[in-house]
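The complex appears here without one of its protein chains, the remainder shown in place.
Now for chain A:
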């Protein structure tokens, strides 16, 4: 099982060029993001009447700007939805007001979903040139992804085995999956705004993997040579790459949510608008609504969670074959379990009043931290039975 030196160095070159192309894509996304202007109500008014949606979608932001007015509007809508008869009842007016708020919440989320599905373009105006830069960035991402994928494949060829046998290889694969997730999301939703936020951690992570964690390809130790292990590791890597994206969107959610709360304070006259707000600038302002970010985070985690569950179970099957016990609370297993429990807690939190939103987001970050501990601290600091522990 000799290592093919030529292919091995080809893999390293592909890795390096993939990373460089990612970095260029990252700059492209950043440029598009930076040069986009926020659509204001004025801008919306400029839009021709034919573009009904242009008038409708920015209303999500108007909602944040002027909650009081919207409650009024919602109230009207609510009484209509009630069929008119409820308003006549004096007892029902408080009820109607409460319902108005509910309905407004529905609307907001409806729009959030729209802006998730159709892009937040209604909200943000992007000059044509910046848009081109963004499109080029997507092309670069695809190109970088192809280079990155080839690097992983050639690495496998060089070592004559599956290319996920050590921490360098895991890290590379996790980044590959994170980029795949982003590209996958991009095919269904307009989430180009997410590009820069995904590419920054990916490029940093790849840099870390290519320098600190790098090892020349070599064979696997016998304990790793099992097809359950291959399945298990693929599951773990895929879910981790997707979780990485969820951590990014969670952070963005927290940022945006704080911003929206501040905006509400300003609108209610309880706080001064910051310079960035007055300029209608600030990166945060250009993000989609916190509701859309929250929904996106949930979807990404709900996608990854069953895969992570599967990875743990496949790992248990492998452990059973290799060590004769399917679960032994080895540090790696313990932290996988902690990660799993934390993500389950996230899903439960989303279904529990008072835990939704910010607290659920905090849990998502705690869970991602546990995942990080599982991958790196356990290997580098705490070592267990897992024979690849210790790089």
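A few notes on this one:
The criterion applied here is as follows: contacts are C-beta pairs under 8 Å (C-beta built on N, C-alpha and C of every residue); 3 or more make two chains touch, one makes a residue touch a chain; residues count from 1.
In this text, contacts and distances are computed from a predicted model.
UniProt records the chain missing from this view under the protein name "Putative cytochrome C biogenesis membrane protein", selected from "KipI family sensor histidine kinase inhibitor", "NADH-quinone oxidoreductase subunit D", "Molybdenum transport system permease" or "Putative cytochrome C biogenesis membrane protein".
Only one residue from A:199, A:316 or A:361 touches the chain missing from this view: A:316. The missing chain lies against chain A, touching residues 1, 51-54, 56-57, 73, 76-78, 80-83, 95, 98-99, 101-103, 105-107, 109-110, 112-114, 116-119, 121-122, 126, 131, 135, 190, 218-219, 221-223, 225-226, 294-295, 298-299, 302-303, 305-306, 309-310, 313, 316-318, 320-331, 334-335, 337-338, 341-342, 344-345, 347-356, 370, 378, 382, 384-385.
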